[in-house]
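All protein chains of the complex are present and in place, except for one that has been dropped.
Chain IDs A and B follow the sequence of writing; residue 1 opens each chain.
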Amino acid sequence: MNRQEKEQYLREYEVLKKKGKPFFPYAIMKDSVMALIVVVVISVMAIWLGAEQGPKADPTTTTYVPRPEWYLFFLFEVLRVVKPPELVPLATVGVPTICMVLLLLLPFYDRNPERNPLKRPIATTAGILTIVSMAFLTFLGAVAGSPTQIDLEVAPEYEAGKLVAAQSGCLACHQFAENGNNGPGPELTEIGSRLPAAAISRSLIIGPGIMPSYSNLREEEPEKFDDLVLFLASLNGEEEPQEEQETGVGASGELEPDAGSDVEP
Amino acid sequence: MSRFEKLLPPPMRRPAKPGEGDGHVGTNGKTSAANGEVTALKEQDGNGARTDDAGARVVEKAKDAPADLVGWVDERMGGTSFLTAMLLRKVPKGTNWFYTLGSATLFAFVVQALTGVFLAMYYTPSTVEAYASITYLTNDVFMGEFVRGMHKWGASVMVILVFVHMARTFFFGAYKYPRELNWVIGVVLLILTMVMGFTGYLLPFDQRSYWATIVGVNINGTAPILGPYLSDFLRAGPEFGATTLQRFYAIHMLLLPGAIIGLIGAHLYLVVKMGTTAPPWIRADRKPKDARTQEVDAIPVATNGHRDGSATTNGADPSDDERAAR
Partner (left out) sequence: MADSDDKNGKSNGGADERRPPETLPEMKPVGYFEGESMTRRKVFAIGGQALGGAAGAVIILPALGFAIAPIFDEPEENWQAVGPRGDFVPDTYKSRVITIVEGIGEAGKTTVYVRQGSPDLDEDPNEYIAITSRCAHLGCPVRFVQAAGNFICPCHGGAYDFTGQVVVGPPVRPLDRFQTRVVDDAVEIGPRYSVTSQLEPVRARDPGEFTGGVWEYLYPPRPSTAPAP
């Protein structure tokens, strides 16, 4: 702002101020109402939502799923989606520091003397974009699931298999709808429509590429292995899982490699 | 003198302008709107002419007691003119409900501070005993869960209010000239508020607290060169150790509130000094040039001028005619 613009603003401000009302009691009245609202909201939340104590801090746990407080969910979600390890310091300290510096120095690089938000398209757009993206990231962070949880809805007979899948580390490399990692393994949400049960079983036993082999599971707990294959074979993206009853995989779980053609859904 | 000003005790009223004749501002100067008596001058008679003498005189004196008290303090402290200027300053035309967000944030902070003080009376900042002290506070102390709930949810409310207040300031362009410093202080306050949330979050010492803190401190550690030392400083060692909790407690209770209170003071000082902005879609009426006596068009930028909203002089400053042609 050059000197003339500054003076113009100050002049206009004086006029507007002269036409205003005294702080006491007009603004104080509004402030008091707002203060009352704040205290009522806090009290209602305290009474209604309560302050339950969680379990005691246990550094030896291996089953707990840590999550931050809700107002840090957006940062948490950023850390989840930045997968390449080289970019991690950027996500943890680089981007937040840059954002803080940008915020701090805003009045020094925003030189437009215009104040009306409708007449400052860049600033208004940037502001709205920031708010929307932070809100979206916060929402994503809030619904992020644990790596031992599959939320996909399946028919009751496949629940056992779903549990085996959730507990066997599949989600580390595969994605099931919203849960799990999208790599390095393929997404399994509709694997049943792409691979027959026999092929699925074969993959599990061989452990192609970097995938570990689950032959141990098959030897030590064959029912779990069979449930797992049944569950995976049922994932073909159809709405009614009941149709999968006729896959003909067999109750005992013994699979013939050349039975593949019989079980195409 | 407006109706409201008549309610104030005389020492707090704006000093009368010459020619504004207010009667007198002695101890009888206060009009009692409550019992509908009319003006100060009528009470000048001194002995409560309308009602019974002795009793009425005592009642009249008693009604003036608060004003007398303020006068007594003012003679010895001299702050009332400042208070008057602050309370009776004008806010620009068009000030709406959005402008209450700042004081709402302040109020949320006050709620946090007060509930925090009460929680501190029961909390033990020891790694071994913190959880148990919170259990005791929540279950066995009268209204303990309520106070703890207020502090917990008050933190979320305060974070929300800080962000909404910042958004309001951003969209109204209130960070521009001459309020840049205020914005900088405000962003620092935002950062301090988030750090308060981070340090306070560890104190209940449950699973969520512990792991969120571990991750948070390690996030600090990823900064090159200085990061690992900063993490060591926060944790008091290479691992989450015996004094980490106490360190967070000291930061949360002493260091940060002190810094926040100081910065809030600076922030409010600037708000009173610079004045709050008018909403940006409100424009001053452009009067034609010959009626310029209504506008003040002579504000020398170099001096402190009339920015604090005190009464401005009418009439153009003849030395500024060259600025008038625009």
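Going forward, contacts are C-beta pairs under 8 Å (C-beta built on N, C-alpha and C of every residue); 3 or more make two chains touch, one makes a residue touch a chain.
Everything numeric here is computed off the predicted structure, so don't read it as measured data.
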Contact with the hidden chain (one of A:167, A:193 or A:236): A:167
Residues in chain A touching the chain absent from view: 56-66, 76, 79-80, 82-85, 87-89, 91-92, 146-148, 164, 167-173, 181, 183-184, 210, 212, 214, 216-217
Contacts of chain B with the absent chain, listed as residue ranges: 127-128, 205, 210-211, 214-215, 217-219, 221-222, 224-225, 227-229, 231-233, 235-243, 247
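Operating definition for what follows: only the chains that are shown with their structure count from here on.
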Whole-Å separation of chain centres (CA-atom averages), chain A against chain B: 38
Residues on chain B engaged by chain A in the complex (per definition of touch): 2, 4, 86-95, 97, 99-101, 103-104, 107-108, 111, 131, 134-135, 138, 145-146, 148-150, 152-154, 156-157, 159-161, 167, 170-180, 183-184, 187-188, 190-191, 194, 197, 201, 204-212, 214-216, 219-220, 222-224, 227, 240, 275, 277-278, 280-285, 295-297, 299, 301, 305-307, 309, 312, 323, 326
Touch list for chain A against partner chain B, complex: 1, 3-4, 6-28, 30-31, 33-35, 37-39, 41-43, 45-47, 49-51, 53-59, 61, 64, 66-72, 88-89, 92-93, 100, 103-104, 106-108, 110, 113-118, 120, 123-124, 127, 131
